[in-house]
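Every protein chain except one is present and positioned as in the full complex.
Labels for the chains are A and B, by order of writing; each one numbers its residues from 1.
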Amino acid sequence: MAEARITYPPPRTAWDRYNPIRLIGEVSETRYWMYLLLLPSALLICAVVIYPTLYGMQMSFREMRLNRPDLGTDWVGLKHYARMLADPIFWVSLRNTAVWVTSAIALEFLIGLVAALALNRNLPGSKVLAVLILLPYFLPNVVAGHMWALMLDPRLGVINDVLVHLGWLAGYKAWFADPSTAMAAAIVVEAWHSFPFFTLLILAGLKGIPIDLYKAADIDGAGPFAQLRLITLPMLRTVIAAAVILRVIGLVNSPDLLLILTSGGPGRSTQVLSLYAFQTAYKDFNFGYAGALSVVMFILLMGFAWAYVRLSKVNED
Amino acid sequence: MAQTRSRSRLLWDIVSYVVLIGLAIACIGPIVWTFLTSLKYEADIVTKTMHYIPPRITFDNYVKLWNQSGYPVLVINSLIVTSVTVLICLLTGTIAAYAFSRFQFRGRTQLMLGYLVVRMFPAVLMIIPLFIVMRQVGLLDSTFGLAVAYTSFLLPLFVWMLKGFFDAAPKELESAARIDGTTRIGAMFMVVIPIARNGLLATCVFVAIAAWNEFLFALMLTTSQGSRTWPVGLQLMVGEFQLPWGMLAAGGMISILPVIVLFAIVQRAMVAGLTAGAVKG
Partner (left out) sequence: MATLSINSIRKSFGAVEVLNNIDIQLEDGGFLVLLGPSGCGKSTLLSIIAGLETSSGGDIVIGDRNVNDVHPKDRNIAMVFQSYALYPTMSVRRNIGFGLEMRKVDAREREAAVDRAADLLQIGHLLDRKPGQLSGGQRQRVAMGRAIVRNPELFLFDEPLSNLDAKLRVEMRTEIKRLHDRLGTTTVYVTHDQVEALTLGTQVAVMKAGVIQQLADPETIYTKPANMFVAGFIGSPTMNFLRGTLEAGAGGLQLRHAGGTLAMPGLEQDASTHLGREVVAGIRPESLHGGEAAAALTGIVDVVEPTGPDTMVVVKVGEQLLTARLGPKHRPRPGETLRLGVDAASINLFDPETENRI
C-alpha cells in the first residue's frame, strides 16, 4: 500500500475554525461532554418534577384555597396534618387504598404469571396470542373504563346478560352502584388493564433462566410444580420484586381509573387516597390539604418501597 | 417412560393453549364488544333482549361524533400534545440516555436512580404546583404547557428505555469510529444512533402512546375546548351531555385505533426494550 499514497485535503481552513459543527465536535472531546449531554434533561426534570414536588410539600404547610382568596396563603404549620388525623374520609381512603392495591396486585401477578408461563412454551401461534394479550396495557384508562362500564351496565351490560343466561345471577346487577361490589368490579377492570405488565416482565425474566436447569431437574425427577417452586420462582425473584414495586407505585399514585369508573362512590366505598387528594384539589381547590394528603401518600409509598426491598432481599443478587 | 413424558408435555401444551386463548378472548372481548356497540343504532343497544350481533349496521355514531361534538378539535389537540411531548423527549432524552449508556462518571449511578425515583412522586403532588406555576407563566390551558408537564413522567421512562437499546450496541463501535476520524458526537450520530434506530422508534412510540392516553394531567391543566385533549373531552361529554352509548363507543374506537396500529407495528422492539430496561433496572 505504500506505493499508493492517498492525498488528504488540507486539515483546516479559515471557515473550519468557526464552523459550528466542528466546534461542537471539539466540545464533545472534552472531559465534561457527558455532563453537557445530561444537562437539558436534568434541567427539565428539575423544573417539572423536583421543583413542583418541593413546592407541593411546602404548600402542605400553608393555607391555600384557590376559591377562598380571602384566607390568604399563610403558614399554618401542621394544621392540615392534624385535620387529616381527625378526618374519617382519610382513614376510609387509606383502608380502601390498601384493599385496592393488594387485591389488584395479587390478581395481576397471578394472571400475569400464568400467561407468561404459557407464552414461554413458544407454541405455534403464541406470538399472535401474545400481541392480543399484551394489548390492554396500552389502551387508555378512559376507554378501558368505559368499555367495562358498558359491559357491566345495569340495563344493557353484556356481562349481566351472560351471567343471567348461565344462571349465576338472578337479574341484572348494578355492579358499580352497589357498595359491596363496586370495589371488586373496579379491581377486575384494573387487573384486566394492567396484568400484561407482569406478563411482559416475567416473560423477560423467564428467557433469562438457563434451560439446563430444567434439564437437570428433569433428570433429578422433579415434576412441573416442583420445578416452578424450586427453579422458576426463585430465579424470577428480582424481576417479580421490580414489577411489584413499579405496579404499587402506579396503583397508589394514579387515581385515573377509579375517577372514571366510580369517582370514589357509591358513598366512599371506592375512595382511595390519590383520588381523595385529587378531588380535594380539583373540586374543592383546597391545595394545602391536597398537598398534605399527597405528602402522606408519598411517605407511605417510600416506606413501603424501602421495607419491601429489604424484605424481598433483592439486594443480595 | 418416553411415552408418559411426551404425553405429559402434550397435556401441558393443551393447557397452555386453553389459557392463552381464554386470556386473548378476555383481552380482546371488551374491544370487540365496544366496536359492535359503535355500529348499532341506539334502539338496538338498549333493548329487552340483548343483540350480540348488531341486527342492523350503521356508521351514524361515528359521523355524529365527528361532526357534532367537536371531537376533531380534541383529536388535533391530542396530536399536538403527543408530538410535542415526543419531540421534547427526543431532543433532551436521547443524549441523556446516550450519556448513561456510554460514559462512566462521578454520580452516574445516583443520577440514574434519581431518574427512576422521580416516578414515585405522586402525580397529584406535582399537578397542583404545576397548575399554579403554569398559570403564572401563562402555560395553563395550552398544548405546549401540557406537553411539558407530560415530560415529568415520560422523560425518565424514555431515558431508561432508550438506554437499554443503546447498551445493546457494542462500545467498540465508537472507538472504531473515533479512530476512523469522527468526534464523539460524530460517532454518536453516524454510528450508534443508526444502529439503535428501531429502539429509538419503539421508545418514541411508547412515549407517544402514553401521552396520547393521558387523562389526569390533562383534566387538571386544560380548562377550555381550545387545548383539551380527547380523553378529557370524552369523559366530560359522558358527564355533561349524557353521551349516548353508541357515540361513546365510537369515540373510544376512534381514539384507540392509532394505539392499536402503532402497537402492532413496533410491538416486538418495544417489548424487548421495555423488558430490557426493566430487568436491568
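Rule of thumb we're sticking to: contacts are C-beta pairs under 8 Å (C-beta built on N, C-alpha and C of every residue); 3 or more make two chains touch, one makes a residue touch a chain.
Since we're looking at a predicted model, the values are computed, not measured.
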Legend entry - Residue of A:Tyr8, A:Trp168 or A:Phe225 touching the missing chain in the full complex: A:Tyr8
Inset, instruction - Return the single residue from B:Ile76, B:Leu113, B:Ala176 or B:Val261 that touches the missing chain. - result: B:Ala176
Inset, instruction - Please give every residue of chain A in contact with the chain that is not shown. - result: 1-2, 4-9, 29
Inset, instruction - Touching the hidden chain in the full complex, which residues of chain B are there? Just list them. - result: 170, 172-173, 175-183, 186, 191, 194-195
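Everything below uses one rule, namely that only the chains that are shown with their structure count from here on.
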Inset, instruction - Let me have the rounded angstrom distance from the C-alpha centre of chain A over to the C-alpha centre of chain B, please. - result: 13
Inset, instruction - Report the residues of chain B in contact with chain A in the complex, numbered from low to high. - result: 8, 12-13, 15-17, 19-21, 23-24, 26-28, 30-31, 33-34, 37, 45-47, 50, 52, 88, 91-93, 95-96, 98-100, 102-103, 105, 111, 115, 118-133, 148-149, 151-152, 155-156, 159, 183-186, 188, 209, 212-213, 215-216, 219-220, 231, 234-235, 238, 245, 248-249, 252, 255-256, 259-260, 263-264, 267, 271, 274-276, 278-279, 281
Inset, instruction - Under the touch definition given earlier, write down the residues of chain A that touch chain B in their complex. - result: 24-29, 33-35, 37-38, 40-42, 44-45, 48-53, 55-57, 59, 111, 114-115, 117-119, 121, 123, 126, 129, 131-136, 138-144, 146-148, 150-151, 153, 155-156, 158, 161, 192, 196, 200-201, 203-205, 208, 224, 238-239, 242-243, 246, 249, 252-256, 259-260, 274, 277-278, 281-282, 287, 290-291, 293-295, 297-298, 301-302, 305
